[in-house]
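Note that this complex is displayed minus one protein chain, with the remaining chains in position.
Should a chain be cited, it is by its letter among A, B, C, D, E, F and G, assigned in written order, with residues numbered from 1 in that chain.
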Amino acid sequence: MDQDHLKSLLEQVRSGAVEIDAAIERLRHMPFENLGYATVDHHRAIRTGMPEVIFGKGKTTEQILGIAERLLERASNVLVTRTNEEVAGRMKALYPEAEYFPACGALRVWRDRTMHGKGPLAVISAGTTDMPVALEAVVTAEVMGNDVDQIHDVGVAGIHRLFGNLDRITKARVIVVCAGMEGALPSAVGGLVSCPVIAVPTSVGYGASFHGLAALLGMLNSCASNVSVVNIDNGFGGGYVASLINRL
Amino acid sequence: MDQDHLKSLLEQVRSGAVEIDAAIERLRHMPFENLGYATVDHHRAIRTGMPEVIFGKGKTTEQILGIAERLLERASNVLVTRTNEEVAGRMKALYPEAEYFPACGALRVWRDRTMHGKGPLAVISAGTTDMPVALEAVVTAEVMGNDVDQIHDVGVAGIHRLFGNLDRITKARVIVVCAGMEGALPSAVGGLVSCPVIAVPTSVGYGASFHGLAALLGMLNSCASNVSVVNIDNGFGGGYVASLINRL
Amino acid sequence: MDQDHLKSLLEQVRSGAVEIDAAIERLRHMPFENLGYATVDHHRAIRTGMPEVIFGKGKTTEQILGIAERLLERASNVLVTRTNEEVAGRMKALYPEAEYFPACGALRVWRDRTMHGKGPLAVISAGTTDMPVALEAVVTAEVMGNDVDQIHDVGVAGIHRLFGNLDRITKARVIVVCAGMEGALPSAVGGLVSCPVIAVPTSVGYGASFHGLAALLGMLNSCASNVSVVNIDNGFGGGYVASLINRL
Amino acid sequence: MDQDHLKSLLEQVRSGAVEIDAAIERLRHMPFENLGYATVDHHRAIRTGMPEVIFGKGKTTEQILGIAERLLERASNVLVTRTNEEVAGRMKALYPEAEYFPACGALRVWRDRTMHGKGPLAVISAGTTDMPVALEAVVTAEVMGNDVDQIHDVGVAGIHRLFGNLDRITKARVIVVCAGMEGALPSAVGGLVSCPVIAVPTSVGYGASFHGLAALLGMLNSCASNVSVVNIDNGFGGGYVASLINRL
Amino acid sequence: MDQDHLKSLLEQVRSGAVEIDAAIERLRHMPFENLGYATVDHHRAIRTGMPEVIFGKGKTTEQILGIAERLLERASNVLVTRTNEEVAGRMKALYPEAEYFPACGALRVWRDRTMHGKGPLAVISAGTTDMPVALEAVVTAEVMGNDVDQIHDVGVAGIHRLFGNLDRITKARVIVVCAGMEGALPSAVGGLVSCPVIAVPTSVGYGASFHGLAALLGMLNSCASNVSVVNIDNGFGGGYVASLINRL
Amino acid sequence: MDQDHLKSLLEQVRSGAVEIDAAIERLRHMPFENLGYATVDHHRAIRTGMPEVIFGKGKTTEQILGIAERLLERASNVLVTRTNEEVAGRMKALYPEAEYFPACGALRVWRDRTMHGKGPLAVISAGTTDMPVALEAVVTAEVMGNDVDQIHDVGVAGIHRLFGNLDRITKARVIVVCAGMEGALPSAVGGLVSCPVIAVPTSVGYGASFHGLAALLGMLNSCASNVSVVNIDNGFGGGYVASLINRL
Amino acid sequence: MDQDHLKSLLEQVRSGAVEIDAAIERLRHMPFENLGYATVDHHRAIRTGMPEVIFGKGKTTEQILGIAERLLERASNVLVTRTNEEVAGRMKALYPEAEYFPACGALRVWRDRTMHGKGPLAVISAGTTDMPVALEAVVTAEVMGNDVDQIHDVGVAGIHRLFGNLDRITKARVIVVCAGMEGALPSAVGGLVSCPVIAVPTSVGYGASFHGLAALLGMLNSCASNVSVVNIDNGFGGGYVASLINRL
Partner (left out) sequence: MDQDHLKSLLEQVRSGAVEIDAAIERLRHMPFENLGYATVDHHRAIRTGMPEVIFGKGKTTEQILGIAERLLERASNVLVTRTNEEVAGRMKALYPEAEYFPACGALRVWRDRTMHGKGPLAVISAGTTDMPVALEAVVTAEVMGNDVDQIHDVGVAGIHRLFGNLDRITKARVIVVCAGMEGALPSAVGGLVSCPVIAVPTSVGYGASFHGLAALLGMLNSCASNVSVVNIDNGFGGGYVASLINRL
């Protein structure tokens, strides 16, 4: 039931054309619409500047293009994750401002570049093979209006490299840390700063890394209290949660 | 917002005391109440004769007694699962009709004994050690108004015992099968009948049964198409789902 | 031993051509045939209108065609699951009425379209990527004689979409819910209705979804008592169990 | 090397008592102390009002009392997690203002009650058995200077209860959600709000909940993008991360 | 339907008191009984000298005594596994010849000591802590009529001890090998002999032995082709299978 | 040290050319050779008629041909497992009597067809997709000198098919049972016969079969005491162990 | 065959009392004894100063005392792991020099205190709850003749504490690192030093630490190349391997 129907119903109540009990009965069967109102309003207020997101995995090129077209009619910024060259080519033909990041398969149309983050948001990766996941976090955080500081290849086995960037790390208002293998970097970073750290386990590793399980367990068991975790290889999620926090 | 508040609001709309836009605004913030109506009504129609259920595990004696008392003011039948002798003693003192089944820790107050099941509901167990789980299913199905036929100790290693009960098994309208160890009985039963079979894996077993995991996986991979599965040791769930089906 | 042999044996008993002890001895060695009688009879009564099912996975084109041909001599409806374009092309050449559903690889010959379901059977999916599994459930339930109502893309993260379909959901007599990732939708649906819910975990997801394990565990641990579960991606199983229930 | 030693060394450099090369040599061997400076300063600025935390599990009563005494000489607020009645009794005798929460084993000395959170912090639990974990989050968030709004027993199987609290939920600046079994509540909450949601899986459940693994996997695979996760039963971690976010 | 009923039915057929079609109908509903014949006869022939076995775990003292009493009326030898001192005391009072083995909880009444094994059956254990499981195998194999040669504490880390017993090992007709930790002994033994080796993983070990999982996987992956495996700690199963083989 | 060296050493001892202490010293350093003697002799006696086996997986065509050539100089029968068309073509060119079984990738040169099995060896499979594994068992058992009776497609969901073959099953001296999915067939077979049953889990299945893990756990937890288990898809192992038993 | 028998045999060869072929035959059947020689000699050379070790877990007090007594007749140093107060009391009564370490259950008789380690051996632990495991490593390394430097409570979340001990850490010739939770400390230490690091995962942790599995996987996936790993909680193993290395 949209607002017009509700208004019309109430007008009929006022005019006496509909009995109160009948109106109650009809209202009884429209829970979602009322809910929908609240939700939409609420979101409209908070979601200012949020990009619309399309999860590309498992969708056809046509599906993605169709959804993107619809979203770009009303949204300034659109992010497509886990997509490919073909979609990128088609999108760029339609929206020349579209940027494609082949390393992580992300594509974004970033028109409204208002900054929403209230401070620097750092994205840190342990090794060069973790960089695609980190890049997804960077692309996400940028399109959500953050000034992103990237620090790569500072894993715990060369911990001096981490300390060489201590300055930049301690300046961040919120940090995303991407690491595979033993997943120890978020703990090390978390022990050096007091801000929230979002840990993103990556599926980088050999043998008993079990496609990111070792890193995931390591991060969940972090001895640093300021660490929370998102799914394996979920750079988007890491960038998204960090961006929400950085707006506060 | 309960019905009185909604009625009062609509009366104010009719009387002109509240503007239509203001009414929309107020309705906009009460999604749940409208939803609640629908849900409750809906449930009232369908839930006739359903017992109220209290999951006893992790609740104190006082908590269980308090909840039971409140429920028994308006419900005829109450089922408490995973409880103990102490609760049973206290309940029987208050409600002499309460029955306690120490083997599975279930307690029920079964006042309205109307039959709701439209045919025989069979509960089958593979071994004597699976019987406590089967009993929980039986107690649940009975208090939900079913005529329950119990067949025990008919595991696949002595498959002739299963065939010795073929008559009773094929008569059932819906069957709950409880089995631990390799959990093969639901497949065997499922192959013999055409009715729905609810499989309940039990944690009975040694070594590599891994507390019911072996039985659970066996049942999920059943080659019989009429088998669906509930949680390990969840006799209540098996009895509940079967009872819902038997009402149809 | 078919019925003729048994009859002939008994006639020899009556005529005295075979001694009673010899007859007992011979009967002793034919357990299956007697069993077979009962089973077949029993099934004939219940299985009216049931399609014959061929599990296509791991079978060659020739094997599938051979089995299908044999089945279609005596059965009106045949369902082939997990098959491919090649089989579909060959089948359509032979049986022009064959329908192929490439999204889920199902193929059916649906000649006898008698309705057997006693009410609406709903198939609900959480996201668009869960739709192939849901489609398998739909194709199965339809060929088993059900009026299927499909509701897609109503996952718990956009729960208002679920409520927007509350009407259709509460009308269903039995519901199949397909969901990957966290697998939470069956719990949400199960809490809104009182009818049986068959949950089908899908292997949709990233990282720690572990090919559907996360969804499977979520569904097995559902806090809604009316939920039972079939194997990961087993849309056929979900549709089959729901169809059996809907015949009751 | 503490500051005095460093000062003394530099004074010797200035006076010529130590050669520059010798000073370099000595400085070369004191990396940590310089590092320590930075760290401590940095922390002092940010950690204002943070409580000192003692993880009680695996420590003896004497150890906890000793550490607490030392910390309370310089800190206003101390939180002890996973402790017991004995420690609580001894602590209360020494610090009458100490509060003990037996349901979750937390004990706090909360002297400086300055509010640091910039808005309401909500702690939501799915069922009554999840409440001890939720309580640990509440106790933590309060002692870190937050106004905590507690909403309990609003699991997805009774999703109308969640909607009945939509108002309070949408008001929160950051939310901690504690849930066991299928762990679906954070997804449902995450879909209704736009703020960060910290999900805490609990070990509540039966059978295939595998001591919280099902809930953990469910939360990691949440289809809501604003959810990040901490360890199983880690109410402290949930409250801690949420408090850090609420200070921003 | 026992043999008397079948005979009576056939007599009625012969006398004409029962029509052939009616007889077919009645036979149709007794699949199990016919099956039962075959099974029982078959078993009677093969099972000569087999003990009756009671799995004691999860049964009460009264249940075990009741079953034992019934079995001992017709069987010479009875084996009770996983039982306790109380049952043992009661059994010995009734059957003074009963032997109880507290290390593994087995109890046997071994009256008919006919040898059925056609050669030596060896039971080998890797370490002293594996001995209870090995003992269960020994007790089982003895009561099934085998001459059992026990060789203990010959694990692969002290492989010279294994070679020191090469003589006895190569004499065995079938071998049971019990080992925990890495479970490597069956592979080593299997490589030295050509007879069948039944491997019994034990739950002996620390940390990553995961209650016998490491040993179980090790044995299943044995590079020796003559090894097959039973469940963790299943000394009974190892002894039983080996005894069956030794009768051939 | 081969026999010649040993002889020569002892001759030197006898002649006095080597002191006894020096001889002891030299013997001290040749443990393996002495061991080797025993082993070889022992094996020669028992291994009569055993085929030589080459595990093809992970070996190049040249490697397999090279090993086969060497083996066929002294052995009558050679079995190559998990190989391919290319190897088969090359082998057939060299040894026209070579047989290749593409369904399971086995190739055998079977020249000495002496029967070594003392009775029928049955190989049973649950479904048609389990047949490649069953075939590997058949090919192995045949080349080891057994009369193999194959019974296929008799899974527990159509248990009447199993009973239809009861006669052949009960005649077997040892049985190999191959099954995927829930892996219940060995338990059902094990309950019907008294001979040893070797269970071979197959990786056949969907979703939660986890590549044969479900079947493996089911078989290890079999409630039939006469079942032992080999590795997933290890048809060779099943056929090998059964053949060893059938020689006894 | 001990040395006397071998000598006697050779003398008979020399004297002609035994034919050479007969001698070969007899030697052929004594593989182990010759092997034993080599092994024992070899070990005697290398094992100088090695303690004899008794794994106490699962052994009775009498068994431990018996073994200890026998060992102490010929060995100077004996180490008993995982034992208890009762054994300790009995041992001290017999051997007043026995030391018992209740925190880790180790007991040692350390008479020959010769140093065998060629440099400092460091044992590092991440948190105070890891100390019992670290202590087992210390007690082991000491009794094996090492100068052990203990550094505790230097986990990665407080990485400055690790750097505060950099001096001592870089001095070590080999390092044992014990850590639970995320198990990240060995990677951090491994990155700072060039010597071998033996990582000991501990079962310390909550929830998803899964009794040390998270730490174990973290250590196996260490990005530092100088790390190798022993079993969970195996402080003895860590100390033992490190001691062997330190002798080189």
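Going forward, a contact is a pair of C-beta atoms (placed from the backbone, for glycine too) under 8 Å apart; a residue touches a chain by one contact, two chains touch by 3 or more.
Keep in mind it's a predicted model, so treat the numbers as computed, not measured.
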Contacts of the unshown chain among the visible ones are A, D, E, F, G
Just to verify: which one of G:Arg90, G:Lys118 or G:Arg161 makes contact with the chain not shown? G:Lys118
Which of these touches the unseen chain: E:Thr170, E:Ser222 or E:Ser243? E:Ser222
Kindly state which of the options E:Gly117, E:Gly155, E:Pro196 or E:Gly238 is in contact with the chain not pictured. E:Gly155
Footprint of the hidden chain on subunit D, which residues? 3, 6-7, 10-11, 13-14, 16, 20, 23-24, 27-32, 34-38, 41
To test your reading of the contact rule: which positions on subunit E touch the chain that is missing from view? 126-127, 155-159, 181-184, 187-188, 190-192, 205-210, 213-215, 217-225
Under the stated touch rule, tell me which residues of subunit A contact the chain that is not displayed. 128-129, 160, 163-164, 166-167, 204, 206-209
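We take it that only the chains that are shown with their structure count from here on.
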Contact-richer chain pair [A-G vs B-E]: A-G
For subunit D versus subunit G, which are copies of one sequence, does the interface use mostly the same residue numbers on each side, meaning over half shared, or is it different? different
Could you grab the centroid distance between subunit D and subunit F? Build each centroid from C-alpha atoms only and quote it in angstrom. 59
Separation of the C-alpha centres, subunit F versus subunit G, in whole Å, is 40
Indicate the residues of subunit C shared as contacts by at least two other chains. 29, 31-32, 35, 38-39, 163, 166, 192, 206-209, 213, 216, 220-221, 225, 231-232
By the document's touch definition, which label belongs to this structure's chain graph: line, ring, star, complete, or other? other
Every touching chain pair, please? A-B, A-C, A-D, A-G, B-C, B-D, B-E, B-F, C-D, C-E, C-F, D-G, E-F, E-G, F-G
